[in-house]
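Got a structure for you, questions after.
Note that one protein chain of the assembly has been removed; the remaining protein chains are unaltered in position.
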Amino acid sequence: MKKYLPVMLLAGTVIIIQLLTLITGKGFLLTQLTMSTWYVIAALGLCMVMGYAGQISLGQAGFFAIGGYTTAVLSTIDFSARTGTSVFSFFDSLGLLLTRQTIYGDTVIYLSPWAALIAAILIAGLTAWGLGVPVLKLRGHYLGMATMGFGIIVNRIVVGTKIFGEADGISNVPPFKMFPGFEISGKVGFRVGNYYFAWLVVIIALILLINLINSRAGRALKALHGSEDAADAMGVNTARCKTAVFIIGAVLAAVAGFFMTHYNGGIGPSESSVIKSVRYVSIVAVGGMANIWGTLIMGMLLNFLSLRGVFGHFDDAVFGIILVLMMMFMPDGFIRKEVFYSIKTLFRGKK
Amino acid sequence: MTPLMRIENLNKHFGGLHAVNSVSFDVQKGTIKAIIGPNGAGKTTIFNMIAGYFQPSSGEVHFNGKLITGMKPFMTAQQGLLRTFQNLKVCKNLTVIDNILLGYHTRAKAGFISGMLSTKRSRREEREALEAVLPLLEWLGIMDKKDTFVGNLSFGEQRSVELARALAPNPAMLLLDEPAAGLNMHETEGLARNISELKKQGRTILLVEHDMGLVMDISDEIVVLDFGVKIAEGRPSEIQNNEDVIRIYLGGDDA
Partner (left out) sequence: MALNQILQYIFSGITVGSIYAFVAIGYNIIYNSTGIINFAQGEFVMLGGMIAYTFSNFMPLLPAIIAAILITAAIGGLIENVFIRRMRKTSVLGMIVITIGLSILIREFALSIWDEQIRALRFFTGNEISSVNILGARISPQVLWVLGVTLVLTAGLYFFLKFTLTGQAMRACSENPTAAKLCGIRTDRMVSLSFMVSAGIGALGGCVVSPLTQTHYAMGSDLAIKGFTVAILGGLGNPMSAVAAGILLGLIEAFSISILPMAYKDVISIIILLIVLVARPSGLFGSRSASALKDY
């Protein structure tokens, strides 16, 4: 259980922050904190791919957008005309068809976000697999360009296709009523609940990733970064390993995009832009690359400040400056790996 | 007795260069075999073909009764054929113990999902791995460096880490690529002691090495290559008296 002590500390911090906003009457801050938390999940996924396994990916925003747009499309299309077909009556028997009223009073039958969540995970996972198998054979600059290309493809498809709302995106996404009394939405009444739910997802993700990092597969991932030849020579199927971590990163981003879309009630093409992908990269870089805690802390900090508008006109420039300064002066990250390692061993005692 | 490894008529062409020319030899279980020869004789090329880095132009490598030509490096490792590298390939972002545990990879099975869920099997395998590799650290005298990042070790210590890593899965055979390269005299002696210790344990080793003294001391059998052709094979004493070998090492146009 010692392994999870930092996670418990994190949970404590999360509660303290919520209480602080309650006491000081600044509950509105929870909105940006919740949004930052969803972005952090996508960054954690990239941290595994780029930080631990050493495979640069400049298309993480593409997977975030896949998750978001999947649910946005499935929950805004009206399936009324098709409810008779066998597929939809099957969905209906599972309780996956929901109805709601539009502002004009029309009844819309749409697919349950639960089904959309599964679809988002499957689509992102399959895309990552289909892209990763050929592309992860490339290295360095080539991999960077190829993944950036993937991100641009997602962006262009979203911008150029009617069903995705073209340049305007999709804006009337209904809340995700997860269970009675709780929904993922931006309504003030659910603000605290959404805050805790987002952190719950982060903590689950963190526990899974910490387990992974400390396992045989995680060691193989880190070895890929350190010396691919060495991993290969020790019997690690490097191609499969890279694909697996790429899928994990993609699924995390898609889950984040999914919840963010319900939380915001919509999604726009800017979520899939190159600059968004670069933001994830700079968060992982400033967090110390192979360091999920660094990614978590810096991701929360930077996204929160950015969403609060602290950076003003220099919002994107800040991330550019971070990348340049980090690479020039602190290529090992702002939060040094060695320091973290010694803190970790302190917590864990001797291995 | 059928040999552990049988190499049959191995050939490799690089463009117009015939780097390895119909080389055949066997490696018996429990013996140490060395491949020697001047620079460019094709030693490393043979090594790379055995370990799956190059595809031979023709010829076959049988290991443990299986045809392993055409296998990728990670597959030959899964067959129990573990190697070290001439130019160290250690993971500098990992600690000593993690580097060595990496060598145990082929012995365990837990994958990504059981790793993430930290299943019973995953944890049991980790314990077993640790039990398997700790004696190796003890033996090589790097126990006190267990949690140090490998990048902070001396070159000689990094070589020890590589050896321990290759030994971690208790391999059927070891491939050592110039294990003494870059070591000082003292370290080379230590290496020689370690290799003879391994021999006593009944391990099978195939190595490529430049250090003649070391090779003569530890090998049971030696294969001599020159310009990709096997010119001699035999016990160290036979090789030392072989005229062709003396000629390529002491005289001739390429000495």
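For clarity, chains are labelled A and B in written order, and residue numbers in each chain start from 1.
In this section, a residue touches a chain if its C-beta (ideal position, glycine included) is under 8 Å from a C-beta of that chain, and two chains touch if they have at least 3 such contacts.
Remember, predicted model here, so these are calculated numbers, not experimental data.
Interchain touches from the omitted chain, evaluated on the whole complex, reach A. Screening A:Ile17, A:Ile77, A:Leu98 or A:Met145 against the full complex identifies A:Met145 as the residue touching the chain left out. From the options A:Leu94, A:Ile118, A:Ile204 or A:Ile275, the residue with contact to the chain not on display is A:Ile275.
Within the whole complex, the absent chain has one touching residue among A:Leu22, A:Ile204, A:Val310 or A:Val324, and that is A:Val324.
Only one of A:Val159, A:Leu206, A:Leu224 or A:Ile247 touches the absent chain when the whole complex is considered: A:Val159. Panel shows chain A; residues 50, 54, 56, 58, 134-135, 137-142, 144-146, 148-150, 152-153, 156-157, 159-161, 274-275, 278, 281-282, 285, 313-314, 316-317, 319-324, 326-328, 331 of it touch the chain omitted from the view.
Here is the rule we use: only the chains that are shown with their structure count from here on.
Only residues 51, 72-75, 77-78, 82-83, 85, 89-94, 97-99, 101-103, 105-106, 108, 110-112, 114-118, 122, 125-126, 129, 146-147, 149, 165, 169 of chain B touch chain A when the two sit together in their complex. By the touch criterion stated above, chain A contacts chain B in their complex at residues 208-209, 211-212, 214-220, 222-223, 225-227, 229-238, 244-245, 248, 290, 337-338, 345, 351.
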